[in-house]
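Notes follow the structure.
Note that one protein chain of the assembly has been removed; the remaining protein chains are unaltered in position.
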Amino acid sequence: MDLSGPLAWAIDALLALLLLWLALRALGSPVPLEGVIFFIGFGLTLAMVWVRLEVPDIALAEAAIGAGLSGALLLAALAGLRKVGGQRDVPGPADPGHPPDALAKDTSGDGRSGSPPAAEVAD
Amino acid sequence: MQTRMPGSRSTLGRRLLPVLLAGLCGGLALTILSLSPPGPSSGLADEVTAALAQTGVTSPVTAVLLDFRGYDTLLEMAVLLLALGGVWSLVAHLPRIDGRPGIMLDRLTRLYLPLMLVVAGYLLWAGGTAPGGAFQSGAVLGAAGVVLTLGGWRLPPRLAGWPLRLVLTAGLVIFIAVGLLPIGFGSLWLDYPRAWAGGLILLIETTASLSIGATLAALFLGGQPRGDP
Partner (left out) sequence: MTPATLYALTGVGLFAIGLYAFIRHAHLLRKILAFNVMGSGVFLVLIGLARRTPTGLTDPVPQAMVITGIVVAVAATALALSLMLRVVATIGRTELPDDPARRAE
């Protein structure tokens, strides 16, 4: 793969700018769901950059773990946030498949699920 | 009292932060630009290429990951298990499934899962000579576990106790065992005998990819699968 020449330069410049823009949108958006989605796009673009830099092992790992698994973890955490009831800052899309319900609503009566009554920090 | 008056201190901090970061950014950029033409030394690439024949694999990245810097990979697998231990200790057991997946998810899961297993197997086998290896293969296996979880499947309670823990720790245990083996023959820790190096690396990679896949899927699941009541 030729890493020189004006066309290659154009592609590289475009990818670099895309990376920076996606990162800015991911971190700057007030809605966490939007941030996570832009982050997944950022991860996939980063995988393209690894291909451009001729390191295919990293491209495979980034696409699968960095974009795919990280994105799945973040989306599951967002769903968990909605269920646990943090600030109402997530507009509710439909549940992504069957999100694992991580906390609190445990039916087995396992003592560990009951966190101590919300220790309100005296403001 | 936690209320912070919007006084001069916090406003100054808020204004100073971008300036400091711009300075940091500029300094790092200057460092990189001053390094930029290809230097006379090629890092460790030449040493790796020269020693590649001793490792039994031809992919330099796999050789570095599993042979030259094998200890780092061993510790990395321990870090994965530690993270899983942390997640399991923070979260209670998962409740039972209470929904059915839609037909699209169901059909696609049945279609993709065998393909993912085949791809994971290929990546594992090809890791010795082409891009691939234990981590990539383990990542695809983990993704297969995520797809199963989203489709509503849960591990049968019979398998959620010792068998699950066996699969999770097998990669690390085998790696440590293979590492200790040369000590018994009078050599150093993790010093694979040259004739067996390729086979040992494949053995380590196979168990490692299964463990990594199980650990990543368990990290997504978020809680201990329900064992036998």
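A and B label the chains in the order they appear, each numbered from 1.
Heads up, the rule we're going with is that a residue touches a chain if its C-beta (ideal position, glycine included) is under 8 Å from a C-beta of that chain, and two chains touch if they have at least 3 such contacts.
Since we're looking at a predicted model, the values are computed, not measured.
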For the chain not depicted, the shown chains it touches: A, B
Hidden-chain contact residue, picked from the options B:L28, B:V118 or B:A177: B:L28
Sole residue of B:P60, B:G152 or B:G198 that reaches the chain not shown, by the stated touch rule: B:P60
Residues belonging to subunit A that touch the chain removed from view: 3-4, 8-9, 12-13, 16, 19-20, 23-24, 26-28, 32, 35-36, 39, 42-43, 46, 49-50, 52-55, 57-58, 61-62, 65-66, 69-70, 73-74, 76-78, 80-81, 84-87, 89, 102-104, 115-116, 118-121, 123
Where the unshown chain meets subunit B, residue by residue: 2, 4, 6, 10, 13-14, 17-18, 21-22, 24-25, 28-29, 32-33, 35-40, 42-46, 48-49, 60-61, 63-65, 68-69, 72-73, 76, 79-80, 82-84, 86-87, 90-91, 135, 212, 216, 219-220, 222
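We take it that only the chains that are shown with their structure count from here on.
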Centroid spacing, where centroids are CA-atom means, of subunit A and subunit B in whole angstrom: 17
Subunit A contact footprint on subunit B (complex, rising order): 1-3, 59, 61-62, 91-97, 99, 101, 105, 123, 131-133, 135-136, 139-140, 142-143, 146, 149-152, 216, 219-223, 226, 229
Parts of subunit A lying in touch with subunit B, wherever the complex brings them together: 56-57, 59-61, 64-65, 68-69, 72-73, 76, 80, 96-98, 100-108, 110, 112-113, 121-123
